[in-house]
Structures are given as C-alpha cells and as structure tokens.
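Apart from one protein chain that is not included, each protein chain of the complex appears where it belongs.
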Amino acid sequence: MTEKPTLSVKDLRVGSPFTELLHGISFDIAAGERVGLIGESGSGKSLTATSVMGLLPETLTATGTVSLNGADADLLTAGERRLNQLRGNTMAMVFQEPMTALNPLMRVGAQVAEIMTVHHPDRGRRQARQRAVELLAQVKLPNPAETALAFPHQLSGGQRQRVMLAMAMANDPQLLLCDEPTTALDVTVQAEVLKLIGNLVTDRGTALLLITHDIAVVAEVCQRVLVMYQGDIVEDGPVGRVLTAPQHPYTQKLIAASDLSSVDDRGRLHTMSMPVISTPGAAQSSPGPIQADAAAALTVPPHRAAHQRLEPDGPPVIFNEATGAPAISVRGLSRQYRRRGGGLFAPAPIVHGLREVSFDVAEGQRFGIVGESGSGKSTLMRILCALDQPSSGTVNVLGQSIDGASERQLRNFRSQVQIVFQDPMGSLDPRMRVRDIVAEPLRQVSRAEALARVEAQLAAVGLDADVMHRHPHQFSGGQRQRISIARALITRPRVLVADEAVSALDVSVRAQVLNLLADLVDEYQLTLVFVSHDLGVIRHLCDTVAVISDGRIVECGPTASVYDRPLHPYTQQLVSATPSMHELARRVTS
Amino acid sequence: MFASIATIMVASMALVGCSSGSTTAEGEPDTSLTVGLLATPGNLDYTTTAGAAIPQALLYNVYEGLVKLDNDGTIIPLLAESWTVSDDGLVYDFLLHDGVTFSDGSPFTAESVKFSLERVKDNWTANGPAYLDPIASIEVVSDTEARIILSKPSNSWLFNMSGPVGTMFTESALADLATAPVGTGPYTVSSFKTGDSLVLAANADYWGEVPYMTDVTLRYFTDATAQTNALLSGDINLISGISQFQLVDQFKSNTDFQVLEGASTGEVTLSMNNASDAFSDVRVRQAVMYAIDRQAVMDTANSGYGLLIGSMVPPTDPWYDESLADLYPYDPDQATELLAEAGVSDLTVAFKIPNLPYAVAGAQVVKDQLAKVGITADVTVLEFPAVWLDDVFSSHDYDMSLIMHSEPRDVNAFAAPTYYAGYDSPAVMAKFAEADAADATTYVELMKEATTTMAEEAAADWLYLQPAISLADADLLGVPKNTPSLALDLSTIAR
Amino acid sequence: MVLVVLRRMGVFATTVVVASIVTFLMLSILPGNAARIALGVQATEADVAAQATAMGLDRPAVVRYLDWFGRVLIGDFGTSTVSRQAIGPEITDALGITVILVLTSVVLALLFAIPFGILTAVRQRKPDGAILSGISQIGVAVPGFLAGMLLVTVFAVTFRWLPAGGWVDPGENFKEFLEHLILPAIALGSVQGAVLSRYVRSSVLEVMREDFIRTARAKGLGAGRALFRHGLRNAAVPVMTVLGLQIATLLVGAVVIERVFSIPGLGSLLLDKVALRDLPAVQGIVLVLVVFVLALNFLVDLAFTLIDPRLRSAA
Partner (left out) sequence: MTAIKSETVTRRPAGHGGGATLWAGLVLIGLVLLAAVVSVFWTPFDPEGVFSDSILLPPGAEHLLGTDSFGRDVFSSILRGAQISLLVGTVAVGIAAVLGVPFGIVAGMNPGRLDQFMMRGNDISLAFPALLLAIIFGAIFGAGTVTAMVALGIGTAPAFALIARSGTMQIMSREYLQAARASGKSGLFIGLRHVLPNISGMLIVQASVSFGIAVLAEAALSYLGLGTPPPTPSWGRMLQDAQGYLFIEPLLIVWPGIAIAVAVLGFNLLGDGLRDRFDPRMQVNR
C-alpha cells in the first residue's frame, strides 16, 4: 500500500428528518488525483461536497466517515474549531454561482488576502495582500494589482470565478472541491477556466473533486469519474473508459443522451428510458402520439442559406437572404438602451443591444441563433416577438411589419408567432392551473372549445388530460417545458421562437424535449427560430445558424458548414470550446 | 389684608427655621417654586389675546391695577392706596401709591392711569374692553391723584377693574407686549418658552412687600396625569387647579402633600340652545333639568368633587342663592310628564361637546340619563377651541353642549340674546341693567332676582361648580385656595 | 459621483416643492377661524373680520401660497398668529428637542437591537433564541405610551430617581438635561429597539443564507467570524432603510411620548398650534417635518451609495 488517499469517504449518508438523500456512498481520492463527480440535478453530488466541507445545512444530518489524508479523525464528527483550521487551508472549495459567492461589499484582493490572514495570522497583512496580487496574476486576471482593488460587481462572471480559484488555491490546499464551477459561464470562458483549474491543481499536486452535470467538463479536466444517480455512486472509473465503454445502464443512457450528434435510425436523439422522471400520473413522453416520419424530419427545406461572415470594418451583410416572401425579414435592425444614470445635464450612456442586423428566415426554415450572454441574441428574440421595439430598422414577420405597430395591429401576429422560454420554473404562472396557462393565448373561443383544444394540445405534447387541473409546481422541468410548448402551439402559429428552450434541463430530459420539438415543428410545418448558447443543440435541431456577437451577426450559413468550417474567428473559438462526444472521447483517450 | 399677608410671612419664616427639607445646603431658605399648570399661554399679551392662561400667570404677579380681588373675592386696594366715590356714584377719586415704578424704571403716576385706561377702548381686542364702557373721562389731578368719571353709575366696573382691563401699562414698554411684559408687579418675566414654561423672577425694586418666592417657574402640561406625576416625583411644588379629580385622592393619604379645596368661578354648564327647535319650549328645558341627576354626573365625571349650584352664580358672588341647587331635583317621572305636556316624543338632540376631559366624561352620563326619559342625545366631540367655537359658539349650530364657564361674574353675558345659549328674556336683561346702576344693596337684590329667573326658566342646566383644588408640597404656605379672579396670586406663597 | 449627488439633489428639490404645495393645500381647508380663536369668545363678528384681514386670511390661495413658500425659501416662516413671534426659532427649538430625543432613542434602540437581533438570528433554532425572539415580539406589541407611563410610575413617582417629565436644554444644565432625557428616550427607544431587533434578525438570517457567507465558511472562518466580517455590513443595508423610515415616523410619532413626559418637541408644538389654528406655524411645522423626512431619505440613499459599491458605479 502506498500513501494514504487525500480524501476518503466511507458509507456517507445524508438525510433530512423526512428522507434520506445520500444512501451510503464511498470513494477515495489519491493525492494529486483529479476526480469528476457527475450526475443530474438532485442526484446528491453537491451534498457530497458540502458534507466533506462540513457545511451541510442545519436541517440535514450526515453519518459515515470522511477523513483527510487518512490521518485525521472523522470530519463529520470533528469540532467546528478543527474544521475551521482545515477549511480554506487543507481543503478548499469553489462554488457554482460566481455572482453571489463573493462578498459584494469587499474588494476582491482583500477577500483573497483574508483566507491567508485567517490561517496564517503570523505572516502579516501586507504580505497577504502582496500574495493576493500574485495569486490573481496566477489565475491570469489582467492587471492583478488593479483587479485586487475592484469590487466583485466590476468583474465578469469568468473573472469572479478566477478570483474564487485564487482564493481557493491561496494556501496550497491538498484537496480542491469545485461545485459546478463553470456552469454559469459562457462556453468560451468555461473552457478557459477549466483549463486554468486543470493547470493549477496539476502544478501544485492538489487533489481535485470536480462536481458537474456536464460530461464534457469532466472529460476536459479529470482522470477519473464518479457517476451519481439518486444518491448512489453507480459507476467509478477512468474518464476514457467511462466515456467510451460505460458499464452501468444509467451511465450508458446518460452518455448516449449527452451526445447530440448521435441519433437513432429515426433521426431522434437517444433518450433515457430509465425511470428518471417518476411523476405522479403524467405520461412519460416519448414516444408521443405524433409519429413523425424520420425521413420527413430530415428533409432539407427548399431554401438553402449561403455561408457568409461579417468582415471586420466591412459593409453590413444581409444574411440568409431569401427570395419571395420570407417568414421573417429583418433589415438594418438596431436597438440601443439608455442606461440609467448619467449626469444632470449629460445624456445617459447608451448601450448598443443590436447594431445594423439584417437577415431573412425562409418559411419552414429551422433557424438557429447562437451567441453568448450579452451578445444581443435575447434582444433580437424579443424584437422578433414584438415584446420590444427596434430603435431603427425594419422587422417584417409573416408580412406584418412589427416595428412601430400597435397592439391592435399585432393581434393577428400574436396568434401567428409564439414563444417557448428557457426557464421551466419561471415560464409558467405558478398561480394558474395548466388548462388556463395553455389556453391563455386563445382569443374569442368558447370555454368548452378552449378546454377541448387544450386537452388535444396536451396530448400532442405527450401529457394526459388529467394534468389540466394541476398547478405548475406539481411538474418536473421537462414536463413544464412540454406545457410551455403546448401553450405556444395552441393557436396554431406559423412561427415558433424558442429561447434557450432546453438549456435549463437535465441531459436526459433535454433529449426528450428536443425530439418533441423537432417532431412538432415538422407536424405543424413551423418556421423555427431557436436561440441558444449551445452550439451542439443548434447543430442538432437547426438547418441554418447565425452566430451573433456584440450585437452583430458575424457569421451565418448551413449549420453543418458553419460547424465544420467556421469562417469568423469568434465562431472558431466557439466551436472549439464545444467539442462533440466523439471529439471528447478522442481527446481523453489519446 | 396686608396685615394678614404679613402674618403668614412671619409664620412661614418661623417654620422655615425648623424645616430642614426646604433649605439649601447653606441653610438659606429655599425661595424657588415650580408650579404646574395646564393651559399654556400662546403669548404674553392679554390685551389682544383671549384665554385665561395669560392673566393667570401675569395678573397681580407682573401686572397690577388700581385694585385687586383678594382670595375671598373682595375688592381691595393695590396701586391705589385708597379711593372715594361721589354720592351719585359717577366720580371715583383714586389716591395712588407714591414712588411706584415699572420694572423698566419708568415711574407710575396718574398719567399712567389715564394712558392705560384710555388705551383699552381702541387697542384692546380681547379680555373684555367693553367692561370699561361706563368710563366717561379720566382726569390727572396730580401725580398721585387720578379721577375717573363714569357716564352712568355701575356696580360692576370697579370689580372689572380688578381684572385684566384694569392693568397699568407704561407707555415706554409697549413694543413687545407679547414676549416682554413690563408692569409694576412683584415679579418680572425672565424667560418664556411657549408650551413649556414661564419663569418669573422677583422684582427687586418692587414698591410693596417683596414676595417670599424669588424664582417661580410656571410649567405647562397638556396632561393632568403628567402634572400629578411631576408633583409626586418632586419636579414641581404646586398644582393650581387640578382638572381631573380622580387624581386627587392619592394625595390625601400622602403626608408629603397638602390638598387645598376652594371655590372657583367655573360653572360646568349643560347648555341648551334656547333658540333651537328642540329647546325653545321651556318645558322641554325643564324636563332636562329633572332628567339629570347632577350629583351622579358630578360623582362619575368629577369623582364627586364640586358643588351643586343650580344657577350661574358661585358662592363667592354676593347674590349667591344656595337654595337654587334644589330647584330641580332629580325626577325622571316629572321629566317624562313635562315632555308629554310639551307634546314631545322621540326627541333627538345634537349634543356637541368640546374634546375636554370633564365634558367628554360628563356627556356620557348626561346621554345615559337623557336616554332614560326618552331623549336621544347624539354626541359629537368637537375639537376645542377651534371647531367648538365655530360650530357651537359662533354659529349656534347645536342643540346641547357641555362646557365650563370660568370667567367671574359672567351671568349677564350669558343672558344676552346674541349669546350662544340663545336665551332671550328682555325682562332679565332689563333687570341686569337696572342692577348695575343701582346702589350696593339693591344691586345684590336685583342680581339675585335676575339669576333666579334664569334658573327657573332653565336657561341652561348649571350642573355643578368646578372645585378649585390645589395640590402642594406639605411645606408650602399661603397657597391661594380659591380662584375668584383669573389670576394666580403668587405673592402670598411661602415655605 | 458628484453628478449622482447633484441629480438626486435636483429631484429632492422638486419633491420639496411638491410637498410644500401638498402641505399648503391640505392645511388651507382647516376649519376653525384663527381670528376668532385669537380674539376669544367676547369679540364681535366685526372685530373678527377685521382681525382676519389683518392676518391676511382673506387673500386668494395662490397668493398666500406664493407669499408663504417664497418667504420660507429665504428662511422666513412668517409670524405666528398666536405668539406674534417669528415662527422659525420656535420650530427650530422644538425640532432640536425632538431630534435629540429621537436620535438618543434610536441609538439606545440600536444598542439593544443589534446584539439582540444577531443573537436571536444565530440562535434561531435553539430554545433560548426562540425565547429571546418572543421577548422582542412582545416588546413590539406594547404601545409606547404605556411603556412611558409605567417608566414614570416606577422611576419618577415611586422611587423619585428621575424627573417625571419636562425638558432642560443641554447648554443650560447638562446633568439635568441627561436626567430629563433618560426616561423618554428609553420609552421611545424600547419599542423601537424591539421593532429594529426583528429587522436585524431577519436581515441577518437572510444574509446568513447568502452564498458569500458559505464562501467565507469554506475559507475557514468560523460561523461567528464569517457573520461579523462579511455578513453584518450586508445586513446593515435593509436595516438602514428601516431605520430611516423609523426616524421619519418618529419625528411625529414621538409626540405621544412627548405628551407623556411633557416635552415641548415638534409633535407637541404641532398639536398645540393646530389646536390654536396658528396656520403659519402649522404650515411651517408640517413643511419642516416633511422636508426633514425627505432629506433623511435622501441621506439614507446617499449612505447606501457609500456602503454599497454596486450603487456607486451603477448610477
């Protein structure tokens, strides 16, 4: 036997007075080993980390043993004083939410310095402050001396996460726990931060436990992976092996569902047939009542986009220009916001949401818009749905000009264009019953007819009629998204706009909803505008994609073409940051 | 009179000698006094500002007139050493004290008398300038002799001269009456904070006997309980005229304090609007008289303190008739009968009362008793003085009210047809006029007749006379018991 | 930053003007004749009418407003119809008293509420925390004047340790000033303290759930240290809002305690002047109260900007 493992967890059970949430998990992490802990929401992966840190909420209790370096006594029973000595010194943790994990009222340099003065009061403040700046430099923050004086809100999400890392690594801990460290970050930033984490722990020989729902993240950083499912670890193995030859059925399904490039013989994504969602009563979804023809699903629409990019300082380009009467036609669209504040007499500063955007979407096209947060993609979506007005330019949807149109003029438009939103929690009014939510877009329809149509529509998205009288909180995320889709389709719209419609869903559910969406777009011959940050999802669902950055469309063309031969540097960066499963497997095993 | 004060002084000096509690560390007698009062003066100018608060503080203390009322209600000389009246009652010759100066140093002479009294007619707007209407002319005979000639004989004007209108002013200090009063009195105003306190200091150059108390603070309270708490905790030494009598009993059993019960001029009056539909019939008013158990009202609302009077005359007036208190005994049956006789049933009256504790308490008892004879009193509590004055006093828009009339000898005013009571009896008015011009004996006779008639005709229900109860530290001497005038005479108080 | 302040001041000035108009309009419909009150019950109707003219009561409302507010802007609140004195000094004196009283009580309240609130938050799930929390709940439920009356009864009347009421200016006699201040400040402060401690408690509870507290704990700070170093300043923000509102309501709200203790504060002055229908004084007092509150909100806003760097650059 060689040295003791850095972290040893044995038969860890965590429970509330009402239920048990972790059912006795055991694992070791060797010194310098990088281990990923993967699972879907609620699988218990975060509880594992907080148990190790001794930061469980008071309402939960843990049993079993957790020991560091094999030497120490059980951390679960250790006193607060002993834990305080270990936390931030021997073991450190980085949390998911960079926006809230830092004290908003304290300069970041001071927050980094604090972890050193707490554990090494003898070294002095000045030294801690200097070391903080060094650490900020090590996590590759620009102008570390200046950044040290910044407040958290002045930094971007990625920068804040770097600060968190600097803090965690300050005392060269033997164990670093990262709980979804990159989930809230943009794809390109995510890649950089992951690389940074990898480098930091490798350089220092720190053991890493990285918790995530995203296999790609694990593949990027870890050597070994633990798969968690419903409070149990179901698989434990080297990343390459698990990725290519998963043993446990759950892992197999998870990886299959994660792979958006792999489809079954009907062109549909692999879904998880395990009872992942054991909901009361509601139908399990696929196969839904719609039997989409696989061939039809893959039919390339008549219009085929040209692959174009925006040249630096070049003239504005009209992307995806369509002949005849396109479903959507946007010309010279700009949207500026007046930010609050400014001087007494000086005009308020202007923020450019969109600049000179021009493109068409042909009837029946599946048009993807991809971009990172702040790129302007949400503004564009809002304008397309007439929820916001352009500052200049024209927007024509289904022959209706919507710039400057009154709500009365938009009445017909409203039933023709519908939206599916991102947040399955927020997109349904928690105070309304499902039948009222779904019926909401209907106008001048008798109650009886409305109910009949709601029932039919719910059936079409794979939900039983008895869900009509329930409230949204009684449903899981995937089911809620089905309800959202039912609401959007009840008026038989011609254009469906989906705003990050699957981004908040677990991998397994994501595949089901994407399949459903694809089926319905075909069934109803919809023109689809799909807005997302996730290139993989768009690649699966859309035939054409526009890449948007800093308020401009920088590149647009057939999805495969853009993905395989990105023209714009930004697109290239984006594509390389979102590797496919095959690519990942290749990287890991090589 | 002076003798009596002097006696008190001597007695008090003797007492001071053996009372350790009231001397300062050096053994000097403690000559500072803090008095707790309820009504706060808005300013210090009673020539243009109404209300009893200013005369209470200043009259006899800072300001003086030719005559004053002693604590028994007798007119005694003040700045006038003596006076003579002509046989026809028209010419008054006053002999003034010599060497009197105002507190600003200017001399007080017969010129001052002429100046002050002539000024009343044109410059006074409050406190009854009409009281001096009988004066025809004022002559300065010499520095110390002033002659006042009346246009008709008047029994009331000399009495009124003892009130605010008789005050002597100096021409040199009229600029700031509202804050810096200058008089000939034993005290001067050293500071005044509206709503809080008025501090008086002994006037070192006072022409008469210098008062025992050299520093007097009048502290104003808005709440009777706060006032008694202040006395109990030793913040103040004296409460003159407590207004809530349930607070009195705790002092009776406490040997640290003395309770002085005296007579006031405050008739608590259940006024009925004689001119209103409800009460124009004398039988209805009389029914009310029978319906009200005045003793019960006094017991409940006033903790039993007070005196049943039955007319608007306090015992300190010479024409007081104690038999009037029994004129209308409590007799609900009689009341019901009278109402039936008057053909009144289901009478509902607008009972508008001021938001003063005694009125609010009394009204509840009255309402309850009226209900027993079938009269419904619709109680509305009006803000006093603002709204009550407007609604009830000026506009006469009421049927019934409950208010204390505290001015001395105010019965004539009450009988005026234009007054808010709406009592219209030419006979009574004539009798008052006749009385004023008559000789002293007839005066009392006629006054008695007129006031009795008013009581018989139930011009109002004079429920009871508010007692003048003073609460004081046990070692205080010479605290004025009665309040025959508006003034709180501090000059007699000693330890 | 300077521009932010300037802009806010502009808004502040506008609200003050609007508030002055509201004040004027509201009080212009006061019933009761100031002239009649000044002259008393014996004055004739003609006298009263002449007095009304002399007091300027018969001019059109717009003229009276402009005349009044124009003078107020140059610091002239007019002359009281009752005391015949300039109103300004009367208001300043009373305001000074009330401000001293209110601030002392707020300091006392904070001295009690901060430790108590934190304690009840930290011990939330322990029995002693629940008991302490219950005590503050009962404290909130006791009317302030009842507390005042009981304090007087015990400490002034029964033990004669302290005066039952009244006021002494600090410049006059500081010891007596303090003696007169203690009981009313405690009466006013105890209820406020109970109220504030509830806010401190919920604010601390909320902050303790924040992610950055978890971060601090993960750094190795003990629960107490994490709360003190990171939580309290964050928890202070909502408490300060409440505090600002409380001081605002207390300026008038202190009137009850002022009545119990016979303190000539601004609320008492207002009640007296309203009773006497001293319109210029009432207008002045209400305006001062309102502007004081607006100014207080303005300052609280500025204070937030100082505490919270996010507001500094966002504005």
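Each chain gets a letter, A, B and C, in the order it is written, and its residues are counted from 1.
Note that contacts are C-beta pairs under 8 Å (C-beta built on N, C-alpha and C of every residue); 3 or more make two chains touch, one makes a residue touch a chain.
Just so we're clear, the structure is a prediction, and the values are computed from it rather than from any experiment.
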TODO: Would you list the chains present here that the left-out chain is in contact with?
DONE: A, B, C
Task: Full-complex contact with the absent chain, from C:Phe69, C:Phe145 or C:Phe228 - done: C:Phe145
Open item on the list: Among C:Met9, C:Val22 or C:Ile131, which one touches the chain that has been omitted from the display?
Closed with: C:Val22
TODO: Among A:Asn103, A:Thr251 or A:Gln422, single out the residue that touches the unshown chain.
DONE: A:Gln422
Open item on the list: Tell me which stretches of chain A touch the chain missing from the display.
Closed with: 16, 18-19, 21, 41-44, 46-47, 57, 59-60, 230-231, 275-279, 382, 385-387, 407, 410-411, 414-415, 417-419, 421-423, 426-432, 437, 440-441, 443, 473, 476-477, 484, 487, 491
Task: Positions on chain C contacted by the hidden chain, ascending - done: 11, 14-15, 18-19, 22, 26-27, 29-32, 124-125, 130, 137-138, 140-146, 149, 153, 202, 205-206, 209, 245, 248-249, 252-253, 255-256, 259, 267, 270-271, 274, 286, 289-291, 293-294, 297
Open item on the list: Just checking the interface: what residues of chain B touch the absent partner chain?
Closed with: 224-225, 244, 246-247, 249-250, 293, 296, 299-300, 303, 355, 360-361, 363-365, 367-369, 379-383, 386-387
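Here is the rule we go by: only the chains that are shown with their structure count from here on.
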Open item on the list: Can you tell me, using the touch rule above, whether these chains form a line, ring, star, complete graph or other shape?
Closed with: line
Task: Of all other chains, the one whose Cα centre sits farthest from chain C - done: A
Task: Chain at the geometric heart of the assembly (C-alpha centres) - done: C
Open item on the list: Can you work out the whole-Å distance between the CA centroids of chain B and chain C?
Closed with: 39
TODO: For chain A and chain B, let me know how many angstrom lie between their CA-based centres, rounded off.
DONE: 87
Open item on the list: Between chain A and chain C, what distance separates the C-alpha centroids? Give it in angstrom.
Closed with: 50
- [ ] Using the touch rule from the top, collect the residues of chain C that touch chain A in their complex.
- [x] 3-4, 6-7, 10, 125, 210-212, 214-223, 225, 229-230, 233-234, 307-310, 313-315
TODO: Over in the complex, which chain A residues touch chain C? Could you list them?
DONE: 53, 55, 58, 80-81, 84-89, 92-93, 95, 97, 100-106, 114-115, 118-119, 151, 153-154, 164, 167, 340-344, 346
Task: Residues of chain C that touch chain B when the two form their complex - done: 31-33, 36-43, 45, 47, 51, 80, 82-85, 90, 93, 149, 152-153, 156-157, 160, 162-167, 259-262, 264, 268-269, 271-272, 274-278
